[in-house]
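All protein chains of the complex are present and in place, except for one that has been dropped.
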Amino acid sequence: MSESNIKLTELLITVVSRMLRDLNHVAVGASSPIPGAAALLASGLGKGSPKVTILGSKSVNSFTDGGKELFDCAGQGRIDAFFLGGGQIDGDANVNLVGIGDYPHMDVRFPGSYGSAYLYYVVPKVILFREEHTSRTLVQKVDFISAPGKTEKNIYRPGGPHSLVTSRCVFMWEKKAQCFSLHSLHPGETLQTIRKNTGFDYIEPKKVINTLEPTEQEKKLIHGDIGKMIAEVYPSFASSRLAVDS
Amino acid sequence: MSESNIKLTELLITVVSRMLRDLNHVAVGASSPIPGAAALLASGLGKGSPKVTILGSKSVNSFTDGGKELFDCAGQGRIDAFFLGGGQIDGDANVNLVGIGDYPHMDVRFPGSYGSAYLYYVVPKVILFREEHTSRTLVQKVDFISAPGKTEKNIYRPGGPHSLVTSRCVFMWEKKAQCFSLHSLHPGETLQTIRKNTGFDYIEPKKVINTLEPTEQEKKLIHGDIGKMIAEVYPSFASSRLAVDS
Amino acid sequence: MKSLSIKNLLTSLQNLVANIEDGSQIVIPPDYSFVPMEITRALIRKKARDLRLVAAPQTGLQADILIGAGCVSEIEAAAVSLGELGNAPRFTEAIKAKKIELKDSTCPAIHAGLQASEKGIPFMPLRGIIGSDILKYRNDWKISENPFKKISNDSILLLPAIHPDYAIFHAPYADREGNIWIGRRRELALMSHAAKKTYVSVEEVRDTNLLDNEETAANALPSLYINGITICKKGSWPLGLSDLYDADRNHLQKYASQARSKSDFSKYLESYVFV
Partner (left out) sequence: MKSLSIKNLLTSLQNLVANIEDGSQIVIPPDYSFVPMEITRALIRKKARDLRLVAAPQTGLQADILIGAGCVSEIEAAAVSLGELGNAPRFTEAIKAKKIELKDSTCPAIHAGLQASEKGIPFMPLRGIIGSDILKYRNDWKISENPFKKISNDSILLLPAIHPDYAIFHAPYADREGNIWIGRRRELALMSHAAKKTYVSVEEVRDTNLLDNEETAANALPSLYINGITICKKGSWPLGLSDLYDADRNHLQKYASQARSKSDFSKYLESYVFV
């Protein structure tokens, strides 16, 4: 693994973790190692606040009511933040977890929508997370809306998008304007590299800050206990991206 | 306790138990010591077939999904027989578990309908059980229908009444005629005593048999292991009606 | 980092019931399932008023004593009874005297209403019930055509979500993380999921974590759903608690007889509640 890859992983974990402070309960779904590590970092290794639930984990998961409990819990308003990825994400914050091309026999088939078509509606703070930041992944219009960023009035929707974190930058979702605005640039990125690699339009405010980098203590935790905990569910990730072997 | 009282108890338990043979699963609800004992007798102490579930018991109850499981299980078609009582029962097989007089501030208030308004619809063989056989309990028309014996066509109802067992006799529910017919007389009863003490009309067939009395082996079981098992949930009943102390 | 251990949840019995405002809707367990009698007595002592009880789905002693003590304005239940000891005297008296509002229901309807809240949905369909007089008096229930019907005129009942302010119960123990041992009494999980907040009394706190072991995890209601815990020895007395202690039949008989008259019931309260 490359050192820059590890540095990026550390950065993304800390960026996301800072969005999770002061919440009561953060849940992390399938295929989400970096959000999982971030939640652990925010909560002090899953022992503090916010409470953390990592799907697929036995140690960081207090659910005892079966697979439905995550969704019931979210429906009860007891989950404050969740993460969604997507093969494609567009400027309306739509996410596509189903595939590219014409449904159903698509050119490229992704795994499927998981719980996105529900959780995106009921969890107040949904953080979109997609490392690959190219015009292939961040598109003008997704080929299939697994879960929409916007909803018609009168449709019950206490939840929705909060931000979009990529390997290049952080976008925030502007509730009023109903679009993304560029918030912070990761090391090495410029306003131009973002514009060039983003397939959708977004607001570019006058002040775009640099993404806050991890502290030494955060790095130590990430490569220590957090790495070990995340390796329970994501052994390949822990090994390849954090140099932690399970 | 009187000997005749014990004899009646034995008789009722065996009468009901004979209705339960060849079933897969019999459930027994609240305030039903005799049906509970009958189910245990039919199943060979709850260890054979039919399976028996006695609500409120820890030893004769395999449910592990909370209070709703009885109703879910019945809705799935996995309960073949259940028992309902009632402060009043009428000739349409309506049961009243709510009270006498004008609802809601009734002259006499019973505990309430429990699960009758559901189980009566979905359990194929519902045995009505009411010991007191007088024109006060077996009435022409109940004051409050907790659960109706008949239902309009097109209303989903795989279940319904099978029979009515009292301290005097057994009535069978005639599905075609939609009314009760007198089936068997307990010792000491005549066609006249039944007619005199029943507030509703019913079919009186040419041949009314005598209720089959318990065998010595059945009596032994009733006063032995069954008494002990039923005492877990109904200690007063076991003591006063079976002379079994818990 | 804040600690999430049970310390943040532990409080005194008095402080715990202080959280429960007059007028609250409270869901309570059936008499065989972990009834919080010590919390009930504390509610009477603090002179709680206008509580709206929801029995999950039936109740007995707990509701009867709260009603008798004047704490209750409304009760939704499938049944109220002292079981083998007969009718619930204070409940029966209060109905006759029009002192409380009664929402007669049937067991699976209450479970369904709680499950609707558990799932965050506004209503739940249920079979049966159409043709019962219960329905006549429930203006909050609706009949609808089954949109997936296979026959014509397939009517089905729709029940609104029951979303109580509080769930209360008493359990054998809490672990050091604030998870509550409920064993197979999963109606307590349903109550807790459906309610906005859950307050629990426990016999003791054990220095273990139920979720650390797959053999014990299924017994746990996670602390996620718990808002306050207090320690009460014999907190279900005179009712029983799982394998720990049986119901005190002599005392229950005494209650059943004393509760028949208002003055004897007052003496009962003086002897066993206001002490």
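Note that the chains are named A, B and C in the order they appear, and that numbering of residues resets to 1 at the start of each chain.
By definition in this document, a contact is a pair of C-beta atoms (placed from the backbone, for glycine too) under 8 Å apart; a residue touches a chain by one contact, two chains touch by 3 or more.
Keep in mind that this is a model prediction, so the values were computed, not measured.
When you scan A:Phe129, A:Phe144 or A:Tyr202 for touch with the missing chain, the hit is A:Phe144. The chain that is not drawn here is touched, among residues A:Ala30, A:Val208 or A:Ala243, by A:Ala30.
Against the chain not shown here, chain B presents residues 25, 43-44, 47-49, 51, 58-59, 61-65, 71-78, 122.
For chain A, the residues touching the absent chain in the complete assembly are 30-31, 56, 63-68, 70-71, 75, 97-98, 103-107, 109-122, 144-148, 150-152, 154-157, 234-237.
Residues of chain C that touch the chain left out of view are 112, 119-127, 142, 144, 146-149, 154, 156, 158, 160-161, 182-184, 186, 214-219, 242-243.
Here is the rule we use: only the chains that are shown with their structure count from here on.
Taken as a contact graph, the chains are arranged in an open line, each linked only to its neighbours along the path. Seen from the C-alpha centroid of chain C, the farthest chain centroid is that of A. With centres computed from CA atoms alone, C is the chain lying nearest the middle of all the protein shown.
Chain centres here are Cα averages; for chain A and chain B they lie 58 Å apart.
Taking the mean of the C-alpha atoms as each chain's centre, chain B and chain C sit 28 Å apart. With centres defined as mean CA coordinates, chain C is found 39 Å away from chain A. Contacts with at least two other chains are made by no residue of chain A.
Counting partner chains per residue, chain C has residues 189 touching two or more of them.
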